[in-house]
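For this view, one protein chain was removed and the others were kept in their places.
Our next item is subunit A:
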C-alpha cells in the first residue's frame, strides 16, 4: 500500500535521490562510539540539533499561550507556568534547553576545533557554524526578555546599553532594539518578532547549509 503510493509519487517526481542523498550513507568507524568509545565527542553536533528541535517544538507550544504585550506578557507566562497542564514542563524544557543548546554547541565547536576538522576543504562549514553560534546567542538574548519579569527587564536594559556604547552605529542598534528610547512596549514586540520569526528563519537556513555541506563533503577523516 505505502510502497505503491510511494512508487506512484516517485514515478512522477523522482523523489528517491532526494532522500537517498541525505539518508543513505555509511558511518565510518572513527566516529562511531560503538567501536571507539572516545568517538562520543562526535555526537555533540547531533545532540545540538536534537535540542534545537526540542527548542523549536516547545517554543511553538509556548506561543499558544504567550501574549507579547507588556500588560499581559508576565501574566500569560505565569498562567502557562502554573495553571496550564504540563505548561511548567514545556516552559522548563524551553528555558533549560536554551542553556543545553549553548553547552552542546560549545562542546561541538571545541571538538571541531581540536580535531582540526575546520581545515580545507571544510572552511565554509566552520564559518556557517560560527554564524549559527551567533544566531543562538541572539536567540538567548531576545528570549530572555519575553517573560517580562524584573530579571528580564533589567538584563535587557543593561545588554542594550552595552550595545549602545559601540561607536557610530551603537545608538542606531539601540534604537532598533528598543523601538524607541527605553525598554518598553515596542521593545517587547520587537524582541518577540526577532526571537520567533527572524532568528529562527535565519537559523533554519544556516542549519540547512550546514547539513548540506556535511553531506556534500562527508565527515572529516580520522586523525
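Going forward, a contact is a pair of C-beta atoms (placed from the backbone, for glycine too) under 8 Å apart; a residue touches a chain by one contact, two chains touch by 3 or more; residues count from 1.
Keep this in mind: contacts and distances are computed from a predicted model.
The chain not displayed here is annotated in its UniProt record as "Menaquinol-cytochrome c reductase cytochrome b/c subunit", chosen from "Carbon-monoxide dehydrogenase small subunit", "GntR family transcriptional regulator", "Leucine/isoleucine/valine transporter permease subunit" or "Menaquinol-cytochrome c reductase cytochrome b/c subunit". The omitted chain makes contact with just one of the residues A:60, A:182 or A:208: A:182. Of the residues in subunit A, those that touch the hidden partner chain are 7, 10-11, 14, 16-17, 20-21, 23-30, 32, 34-35, 43, 46-47, 50, 54, 70-71, 74-75, 77-78, 81-82, 88-89, 91-100, 102, 110, 113-120, 122-123, 126-127, 130-131, 134, 137, 140-141, 144, 147-155, 157-159, 162-163, 165-167, 170, 182-183, 217-218, 220-223.
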